[in-house]
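The complex appears here minus one protein chain, its other protein chains still in place.
Moving on to chain A:
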Amino acid sequence: MSMSLVNSNSYLESLLRGQPRLPPSPLAWFNQLRANAVDHAGRLKLPTTRDEEWRFTDLSPLVRQSFQPALAAPALQAADVERFSLAEAAIRLVFVDGKYMPQLSTPAERLGNRGLIVTNLSSAITANAEAIEPHLGQYARFEDNLFAALNTAFLHDGALVMVPRGAAIDTPVHVLLIATQPEVASHPRCLFIAEAGSEITILEDYVSLNDAIYVTNAVTEIAVGDNAQISHIRVQRDSTEAFHIGNCAVSLGHAGRYRSVSVALGARISRYDLNTVLDAEGAECAIDGLALINGRQLADTHSSIDHAKPNCTSRQLHKCIADGSAHAVFNGKIMVRPGAQNTDSAQSSRNLLLNAKARIDTKPQLEIFADDVKCAHGATVGQLDSEELFYLKSRGLSGAAARNLLTYAFGAEIIDRIPIASLKYRLERTVLEQTKKTEP
């Protein structure tokens, strides 16, 4: 495959260098999709703080590093990943530096769930091309999104979850993405499809084995069919030196339901774009997020909820806790298209600053083109309430314990919404540990 780079940006060139090694697929549309993405990745420029969408997130530290595509992934043993496993999630896909690890994974067919497909994309794409083609690359548009374009340019494998019509899967699916090597750029890809009337819970879990500097550029596409439901939990626990760019695009069918909880704890700079399109009447989404950061971390969440059709409902609660000299950014856009009457939308951005050097930039944004709608948003930025602290102290708690407890409670409101008990417990421990580090 040939590619031309109009962009003189040597950084992008270096990122794209590994791409031609990818073997061409027997599917023409797949090759075409990838070629289009290569074309766009070559044409797009790395965003700077002069771009409105990247105003508060300066990517220059990313450019100062050079990254190579992962050529080989280390052969991890089951014991190495044991600590990430969850008791409830019997179905598991493991990717190491973007490479699928069959020996660590438990795909769905082995469990004998009739019709449910949970496996890696490249092994299932030929057999299921007809079901995959209308979705893959259709929601995560890369025409003006460099990172989505890069990810698609490198597309050859990824996690695939397909829930057949009417199936309610009560076992959560665990997609575990492990980073192990320094100076590696990985481009994980996930595609989750829930056919009409089906239900599933999926955990997308980014972890690291060390403190290496690497970049993860993930893209997830989610198609929720008519009257189907996907619960999507996304946990980002990358190394605090790493860069994490995530794009997630969701499309909902008639009366489809999408529930999402995303938790960002790691990465030096992380950015998560979640675009949900309520593309048929009666669709609902509930999108919750928590960023808990410290030191010199930056966590940026951009969400867009697009009410494209009437009678849809959306709810969003996003919380940031910034300690040290961390910087949390939230941009939540709610769009109500012309004719999308009876839209019911509520959004709330709540932020807690724990240190004088920490910084919060939030922008809840409403764009409304229909008149019979109920839209509200709110944003608050503040510190721990002195009266609440006083109350706890009057009950005999030390100052530190009181602060710790209140901070924990602030974050726990989001974590409580995670439907997997062992993960919830584990994250609550993490939050408690992290808030303990808080200096008065």
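Here, a residue touches a chain if its C-beta (ideal position, glycine included) is under 8 Å from a C-beta of that chain, and two chains touch if they have at least 3 such contacts; residues count from 1.
In the analysis below, contacts and distances are computed from a predicted model.
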| item | value |
| --- | --- |
| Name under which UniProt lists the unshown chain, selected from "Circularly permuted type 2 ATP-grasp protein", "NADH-ubiquinone oxidoreductase chain L", "Iron-regulated ABC transporter membrane component SufB" or "Sarcosine oxidase subunit gamma family protein" | "Iron-regulated ABC transporter membrane component SufB" |
| Option from A:Arg43, A:Arg296 or A:Lys363 whose C-beta touches the chain left out | A:Lys363 |
| Of A:Val63, A:Cys375, A:Leu389 or A:Leu432, the residue in touch with the unshown chain | A:Cys375 |
| Touch list for chain A against the chain that is not drawn | 52, 338-339, 341, 351, 353-383 |
